[in-house]
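Take a look at the following structure, please.
Only one protein chain is missing from this complex, and each of the others stays in its spot.
After this line comes chain A, so read on.
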């Protein structure tokens, strides 16, 4: 009761401060003193940096008070400024959701074409302040923990399932946990020491490392039915949690489909699947209202069509998660390529990176 009252009082104080700071947010003043002092936005300060494998870096992050924690398997949007431009990417914390000091870890693998991952790999240092979003995502364990669980990952897709493993062991979970990870070689396995230590300390944790490029692992090559049977013969009775590159995801889906247990596979894509749209049924014209441009509908996403027409609409993720590209569709019908959902109302906000026109469409770009 007192805590509630105090919070109320603090909020009243905040409202007064904001009325004094209007039209600017109070954060626009506080951040000038120190970027971590903000009250409204979620930010996190990097408190330590480890380079675990040759191309990945692990950051320990101390979030500010706005951070509401995360559930193992969820991801968080991380924003950094690179040459003056804010870039955001999604990363999954790899630590236990039950950490006592409220800090969490992100492991970032530097991809050749990954601007943010390469920048973080080269420039992350103690004291760096990151922009964060609340944790989100449905790729999580049920609150009633399963008796047995199979966690499968590949490459840097290890982070959400690593978090699940650490959370379960932190909770003193007694059920069997099989952790199957795919890497090129042993040197490419993130958290190798931590994994071995966990497996040694907990009888119920079995660690299986599969190497695709060299011999010497517990398993060899890409995901197969044999791998699945070797890892978890009871796969049909419980859920499997899978996160990895598109190849692994597709391979595992095929195996589970063939075995008639597709419903047992829970997945998290961390690389966008290529968006395929049937160009056959593309009809009508796309009108870009603000720039007074019209082009025949090519069947591709509105973002791509706008770019093909020489326009430069804002965009971020290009996979429908960051809402940077959100624009107002003034008229016509569009389809969300992710779920086939139709947007038929005029004056509706749509994400142009994942929307394709169905017939004539006018959009305010």
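Here, contacts are C-beta pairs under 8 Å (C-beta built on N, C-alpha and C of every residue); 3 or more make two chains touch, one makes a residue touch a chain; residues count from 1.
One rule holds in what follows: contacts and distances are computed from a predicted model.
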| item | value |
| --- | --- |
| Record-based protein name (UniProt) of the chain missing from this complex, from "Formate hydrogenlyase", "Putative LINOLEOYL-CoA DESATURASE (DELTA(6)-DESATURASE)", "Carbohydrate ABC transporter membrane protein 1 (CUT1 family)" or "Zinc transport system ATP-binding protein" | "Putative LINOLEOYL-CoA DESATURASE (DELTA(6)-DESATURASE)" |
| Which residue of A:34, A:50, A:86 or A:220 touches the chain not shown here | A:86 |
| Touch with the omitted chain, as defined above, among A:28, A:65 or A:174 | A:28 |
| Interface residues of chain A (partner: the chain not displayed) | 16, 19-20, 22-25, 28-29, 32, 81, 83-88, 314, 316, 324 |
